[in-house]
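Excluded from the complex is one protein chain; the other protein chains are retained at their positions.
Should a chain be cited, it is by its letter among A, B, C and D, assigned in written order, with residues numbered from 1 in that chain.
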Amino acid sequence: MVLQGAAQRPARPALKTRLAAKGFDGTTLLVLPGLIAVLALFIYPFLYGVVDSLTPQAGAWYENYRRFFSDPFLYNTISATLWLALPVTLLNLLLAVPIAFRVRLMRRQRLLTTLLVLPITLGTVLVAEGLLNFLGPQGWFNRTLILIGLLDTPLRLTNNYWGVFASLLITGFPFAFLLTLSYVTGIDPAIEQAAATLGASAWRRFTRIFLPLLVPGLSVTFCLAFVQAFAVFPSAVLLGAPAGATRVISIAAYSAAFEEYNHSLGSAIAIIMGAVQLLVVLAVLGLRGFFYRGSASGTKG
Amino acid sequence: ALKAPSSPVTITVADVAGNLALTQAAMERYTQAKPEWASRIAFTKAPAPELPAKLKAQQAAGRVDIDLVLTGTDALAAGLDQGIWTDLSPYKADLPDLQSIYIPQAFKMQAMAKDHGVIVSYYPSGPLIEYMPDRVKTPPKSAEELLAWTKENKNKFIYARPSNSGPGRTFLMGLPYLLKDADPRDPEKGWDKTWAFLEEIGQNIEYYASGTTQTMRELGEGTRDIVVSTTGWDINPRVLGTVPAEAEVGTLAGFHWVTDAHYMVVPKGVSEEKLAVLLDLMNFMLTPQSQAYAYDQGYFYPGPAVKDVPLSMAPEESQAAIKEFGRPQYEAWIAENPLEIPLDAEKLVAAFRIWDERIGAKKG
Amino acid sequence: MIRDRGLGSKLWRTAVWAVTLLFILNLLGVIATVVTNSLATRWLGTWLPVDFTTRWYFAAWREFQLTEVLLVTFQVVFLVTLLSGLIGITTAYALARRDFAGKRFVVLVFLLPLLVPPLTYGIPLATLLYQVGLGGSFWGVVIINLVPSIPFVVLVMIPFIEQIDPRVEAAARVFGAGTGSLFTRILLPLLLPGMLAALLLVLVRTIAMFELTFLVAGPTSQTLVVSLYYAVFASGVRASQSIDAMAVVYMVTTLFWLILALRFVNPTQIVARAKQSQPAH
Amino acid sequence: MELAGLERAFGAYRALDGLDLTVERGEFIALLGPSGCGKSTALNCIAGLLPLTGGAILLDGKPIHELAPEERGFGMVFQSYALFPHMTIRKNVGFGLAMQGVPKAEAEARIDAALDLVRLKSQGDKLPGQLSGGQQQRVAIARAIVIRPPLVLMDEPLSNLDAKLRLEMRAEIRAIHEAIGSTTIYVTHDQDEALSLADRIVVMANGVIRQVGTPEELYERPNHVDVADFMGFRTRILGRVTADGSMVELPGGRLALPAARGLRAGTPVTVSVRPEDFVASKGEARGGDGLTGTVRSIEYRGRAWFGSAALPDGTLVYFRADSTLPQGAPVILAPDPARTLIFEETGR
Partner (left out) sequence: MELAGLERAFGAYRALDGLDLTVERGEFIALLGPSGCGKSTALNCIAGLLPLTGGAILLDGKPIHELAPEERGFGMVFQSYALFPHMTIRKNVGFGLAMQGVPKAEAEARIDAALDLVRLKSQGDKLPGQLSGGQQQRVAIARAIVIRPPLVLMDEPLSNLDAKLRLEMRAEIRAIHEAIGSTTIYVTHDQDEALSLADRIVVMANGVIRQVGTPEELYERPNHVDVADFMGFRTRILGRVTADGSMVELPGGRLALPAARGLRAGTPVTVSVRPEDFVASKGEARGGDGLTGTVRSIEYRGRAWFGSAALPDGTLVYFRADSTLPQGAPVILAPDPARTLIFEETGR
């Protein structure tokens, strides 16, 4: 038996060891391809866009922003967009989570999953065309309701807030559902069983066990779904009232850039749009920071 | 004079106005007629507003791969503003004498190109009203009557948001003439009566459609009884079957046509050699034989921008469609009513904005 | 997996199924409307059209030279999905497994492309691509589509990777799996459902990405969405049937991938599946 | 509580194949059996985590197998721990209390007591992922007992603890069992644990129950060769009762075994002996009592030496010796006749 003397120990751990302790090692380097790609392809053009937004066609450097925030027709688009995007995103998640929880228990999930995910294949145009027709005054929806006597006159569901809402719901749901389903099923069932034996009802198992474990996934899903809904554009024009209730911020940016051909203002509005989204996303991701992140396995195996 | 290229070139044509329906067949004939000039013409299509952005990116990088753009007044004006079109004035000699060959009103519209483009198709457009005769027994004959009619028949009249719709925009530009507004060419200061009229009629309109197609569909399926239209939007949808053939058109007393045209323009950055071919192609397109294709299925009725191109020169199916769905009264209407050129881009955008703020924002 | 039998849960279950059914019914209604219209000669305010025809498809096919466009679309989409998957998943792995100084900043860099509308960076980026000679080419379209795709994959995959027990990875390493084998043999199968979800969404987003694609697409590198947008937004008369026909073609293009993906991958993760392979009850 | 014909199949495989057992209130039952025999499956069925494919569970005469797990109010220590990865140790332990709506102050006190019991008071704010295997297992125990359930199910709760802690925890578990008067079903693979803790021991094999009885009964009189196996009778030798019925003819010799009396001559039998009752000593066989064998391996196990030897026909026997024996040396193996069991071919 040989015991090593203290003198033989290396005086100081090697650089590699010290870096590893700070989280830098071979694995960390794997961020590089993605980071380089994004830096190279995105950051320069993006800065260019920022500068563009600060060089207005006339006036001081902040003229575009001043104009946006002094014209109610422009700044109201923020609330109009939020008023669409937030409820739709929330509703989508609220639908996706229970449905995913049920589908998780099914043995033959494939058909149902395919059906529920189907809308992502449709594209905004098909959804818009379909909804205009389906929900229109002479569409099957209104006709059916009149036929079974629920309605006397057709409901107006298109070319207003609800038309855009419906299209965002249809296109956003599969997105939320697909991600939620995969996140939900990644959680070890043994954890749920343990909670059940400790007296947790289905509801409490959901709030105390599943929800905290799902927070990282759901918050990312929320953010991505929200960003997608916030950027709504073609359906707001085709299905909504683009001069009225569904005058979303993309329309403002678009018309500045492509109708007035004031690309500088267009960039400014786009950057404001990004900033609003960033606020929401950071708030959500910030909340997530309070929750557990890590392996969703509570067991040895 | 134009010099043929050292070897036949390939030409890329981008259509942002829906113009190829009127001209593609003719252009394809060009490669047959002049194989030593152009070996192939590639056609691409794009929505109008985005094209200038793409051209700017290409020009900033010094690699333009679009040789010819077919555009309406919107992208034409936008491009002029941003300086992306080639000035054709040095090449006037290589083009036909436009004034002598164009229909007079087409030549007026040619001025809008400021020598940076050449009109290829032209039509008087509107504004017209289109209605179903079985549901509208006594169609309104003037703007006032239209307003009165909508009051009695709430939600039965519709027009589309002007910035998304040709007929909508023609209606908007035509109203100041109908209502005898102070300055029909100044939407910001001279359109008081127009805006008041639109606000009032707006009370009887359920909502503003997002496109003309939508208004035509609602007319067809019976949800609405009167919509605004143009000559092309009257004939072509009936040919296609979206609107019943029985639909009728009418005019409002004292109306002025607000005409419309499509232009051939060349982006900056196209090589000299290609430019020669393009100029030759323009010459070719302005021949009556080529122009006759513009009758199409009535989509830009009548279509040709040059004089003396009778329907009989058009292809057989064109002739048949127009015989069946065309309207003999158009000839007289065109002859009897004044023709106006549309607003220039800046004014038009201002009009759209005012419409959105004052009219459109009230619905939804 | 626990199944409840109480009355409350029965009610709840019924409610969930009812909502699901309602959603699916309306969804199918919307799709059927479009498909019917695209096959209609005339359809004006009745339950069904007057007559059926396929001419709108042929017309659209010819007008937009769809054979070529579809081929390009498939190639672009496949490459974008593949590349963003490769780059995005490795990046997500590093971000999920390591905590290092500046990680927040890196995450922000990956967030930005998703938050900022393509409008702001599209034109300068397209200029850049034209300058290096990629504008108008197939690769230009692929590259510009990677900009929003890579961050998307990164953000979606991070929580999935965090869910995986690091001890399983440790075991693989001990038994001689290098980073490559670790990815292909352990992470890939375990992440498959997550990847399916992420890549499917990237695919769909790429097929739908008009703004960026349009800016760099040349005559031979156009994707379907550019044609579709033209059909919808170009001025001029276009029969709604013809637009619907294009929309259906578009849907089938995406549907093809969806079915293909779901054919081979189950979106339910393996943890749940192993314990679930019990008879139904 | 009554388990009546419990059945559970996984596909074609029957993990539980008709389990009948009556458990008295307040009893401490140990479930013993080889790995994969269905012990965990039985516990899961009782807890309601696995639906039965047959049979019934009655509590005080009322069927409860249709109840949801959370309505049964049982406590369970999972073989795989199944800790909540996102909760601190305190939260993990306090979860059941929170579900029962125990007031905060009381809950805190009970959590403290439970953590104290499993010697983890100082680790309360760590997450499960930051604990050692043994510590995690102790959290699982604390979590199950802190709610003072009427029925506690424990699936190998001490398997990852060291001997000292194991003994301590064993005592604590028994003490708690008595203090709260709960019924306990305790799965273990350790006969020592089963013998010392349980009121009754249930030995399972292949999804059925082989024997139920008090520790002494099982230890001294296993009624089946499988049970004997499990009770430490490692050596099994196949033999035959001699003509006069008082001896058993085995490879390597014959033994006088009182247990063989009453069996017909020539009956094939299995003789089972514990290693500690099989003493090996140096030397060649002298005939008569004892079997001849050759040492195969020998190892020191504190105090005595234990090893294996081969009989002439190759059967391995496990023996005890008071001093080391060289490998390959011939030995005489003498079992303690009073502690040697004889089973007929049926296993009984």
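Following the convention adopted for this analysis, a contact is a pair of C-beta atoms (placed from the backbone, for glycine too) under 8 Å apart; a residue touches a chain by one contact, two chains touch by 3 or more.
Every value quoted in this text rests on a predicted model; they were computed, and no experiment measured them.
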item: Contact with the hidden chain (one of D:Arg72, D:His86 or D:Arg166); value: D:Arg166
item: Full-complex contact with the absent chain, from D:Asp60, D:Asp244 or D:Glu299; value: D:Glu299
item: Residue of D:Gly5, D:Gly36 or D:Pro63 in touch with the missing chain, whole complex considered; value: D:Gly36
item: For subunit D, the residues touching the chain missing from this view; value: 10, 32-36, 39-41, 79-80, 130-135, 138, 155-156, 159-167, 171, 189-192, 195-197, 215-216, 219, 229-232, 234, 276, 297, 299-303, 306, 308
item: Touching residues on subunit C - with respect to the absent chain; value: 165, 167-168, 170-178, 181, 185-186, 189-190, 270-271, 274-275, 277
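Everything that follows uses one rule, which is that only the chains that are shown with their structure count from here on.
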item: Chain located farthest away, centre of subunit D as origin (C-alpha); value: B
item: Centre-of-Cα separation between subunit D and subunit B, whole angstrom; value: 91
item: Separation of mean Cα positions, subunit D and subunit A [Å, integer]; value: 53
item: Centre-of-Cα separation between subunit B and subunit A, whole angstrom; value: 40
item: Subunit B, residues touching no fewer than two other chains; value: 50, 53, 221-223
item: In subunit A, residues with contacts to at least two other chains; value: 138, 188, 190, 193, 196, 202, 205, 238, 254, 257, 263, 294-297
